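The other protein chains are all here in position, but one chain of the complex has been omitted.
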Amino acid sequence: MSREVSHTTHIMPVSLYLKIGGLLLILTGLTVFASFLQFGPYNLVIAMVIAATKASLVALFFMHLKYDNKLYMILFVSSLLFLATFIILTMFDTLTRGDINPETAMPYKPEAVIYTQPADSTAAAADSMHTTPDSSRTDQEPTE
Amino acid sequence: MSQSTEHPAYLQHHFSDAEQQRESVKLGMWIFLVTEILLFGGLFCAYSIYRAWNPDIFFNAHRFMNIELGTTNTCVLIISSLTIALAIRAIQLGKKNQTLVYLGSTFVLAGVFLVIKYFEYAHKFHEGMLPGKFYTFKGIAGTNPHVFFSMYFLMTGLHGIHVTVGMILIGWLMYRTKKGHFSSEYYTPVEMTGLYWHLVDIIWIFLFPLFYLVG
Partner (left out) sequence: MNSLPATSYLNTPRGIKSWLLTLDHKRIAILYLFSIMTMFLVGGIFAMLIRIELLSPHKVIMTAETYNKVFTLHGAIMIFMFIIPSIPAIMGNFVLPLMIGAKDVAFPRLNLASWYIYIIGTAIALYSIIHGAVDTGWTFYTPYSTTTSTAVIPMTFGVFVIGFSSIFTGLNFIVTIHKLRAPGMTWFKMPLMVWALYATAIIQVLATPVLGITLVLLIVERVAGIGIFDPAMGGDPVLYQHFFWFYSHPAVYIMILPGMGIISELVSVFSQKKIFGYRMIAYSSLGIAFLSFLVWGHHMFVSGQSQLSSMIFSFLTFFVGIPSGIKMFNWISTMYKGSISLKTPMLYTLSFLFLFAIGGFTGIFLGTLPVDVHLHDTYFVVAHFHYVMMGGTVMAFLGGLHYWWPKMWGRMYSEFWGRISAALIFIGFNITFFTQFILGSQGMPRRYYSYLPQYQPYHAFSSFGSWIIGLGFIIMAVYLIHAIFKGKPAGDNPWGALTFEWTLPSPPPTENFAEVPAVEHGPYDFDKIVPKRTFVES
């Protein structure tokens, strides 16, 4: 662990900041433009790739990760990997529920109660604060 | 190795020198940003799952989002990231007034973001495009359109709270800059607030296409 007091702070030139800022604005325009084109499911992929590029520019240059101790970059990337693990492993469950029992593929109610019930019983059904444990639960509908 | 003889006011006594303090604070700040990523991450997870279950709803509902305002807000935050980065650069060079100008610009841009968001929210309240059980808007085809708006208000709401906190921090930084607490030797709070603000920007960079640009 070094204890040198001399430490040249890396100061980025203004032009670099402006270039990155400009690039970010251009990429924003690009992603808006791309959303009007029809690529089907790939629209999401393209949008996420552009967003990831913009985020990387902010992280590497504005947040200085490119020039700093590698530990911070490792921290940042690791947290994204953990997040990805969380999302992917959870989606292993939610996307494969219907494999054996098709009716479990989607959440319980394809059409929520607020659309099928008139306004006053909606208030009773959805007013969850005042349901007592022993009374029959009003937000439970008989299976269709 | 004994304590250095010069002991600046900002150096806390349990650190042996300013560099150790600076690096420790920076590491601590990055760890805090990691916790914020995981906090928002939970909501991104819920978004992914509900969008996978209701792709048609997300497509139909996003048409009712105002793309112009969303794009404007994205540009506003990007420019505010630029201005706060320039503010840090200014204080690294010891330029107090320039720092104040850039911090002030960041503050104003953050305010603009919140104002635009207010108009968007107000419009949705008016139309009945509300989260969960409060949803009453009739014009979106498909079942369970409220799901989109539940996610929208949860995620942009949490983000908006973070923007507000950021504004308060930047305001406090402006006060301290004016008082002369910072210099080219010591500007750690400015740098750390900058890191926080950049993360707030990054989160919006992802929120924008997920809610406004559903292809």
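Labels A and B are assigned to the chains in the order they are written; within every chain, residues are numbered from 1.
To be clear about the criterion, a residue touches a chain if its C-beta (ideal position, glycine included) is under 8 Å from a C-beta of that chain, and two chains touch if they have at least 3 such contacts.
Because the structure is predicted, anything quoted here is derived from the model rather than measured.
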| item | value |
| --- | --- |
| Option touching the unshown chain, where B:P55, B:G104 or B:G132 are the choices | B:G132 |
| From B:T74, B:S105 or B:S150, residue that would touch the chain that is not displayed | B:S150 |
| Residue ranges of subunit B at the interface with the undisplayed chain | 1-2, 12-16, 20, 23-24, 27-28, 31-32, 34-36, 38-43, 45-46, 49-50, 54, 131-134, 143-144, 146-147, 150, 154 |
| Subunit A residues that touch the omitted chain in the full complex | 1, 3, 71, 79, 82, 85-86, 89-90, 92-100, 104, 107-114, 125-133, 137, 139-141 |
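Simple rule for what comes next: only the chains that are shown with their structure count from here on.
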| item | value |
| --- | --- |
| Subunit A - residues contacting subunit B, complex | 3-5, 7, 9, 11-12, 14, 17-18, 20-21, 24-25, 28, 31-32, 34-35, 37-40, 43-44, 46-48, 50-51, 54-55, 58-59, 61-63, 68-69, 71-72, 75-76, 78-80, 82-83, 86-87, 90-91, 94-95, 106-107, 110-112, 114-115, 122, 126 |
| In the complex, subunit B residues that touch subunit A | 1, 4, 16-20, 23, 26-27, 30-31, 33-34, 37-38, 41-42, 44-45, 48-49, 52-53, 67, 71, 74-75, 78-79, 81-82, 85-86, 89, 92-93, 132-133, 135, 143-144, 146, 194-195, 198-199, 201-202, 205-206, 208-210, 212-215 |
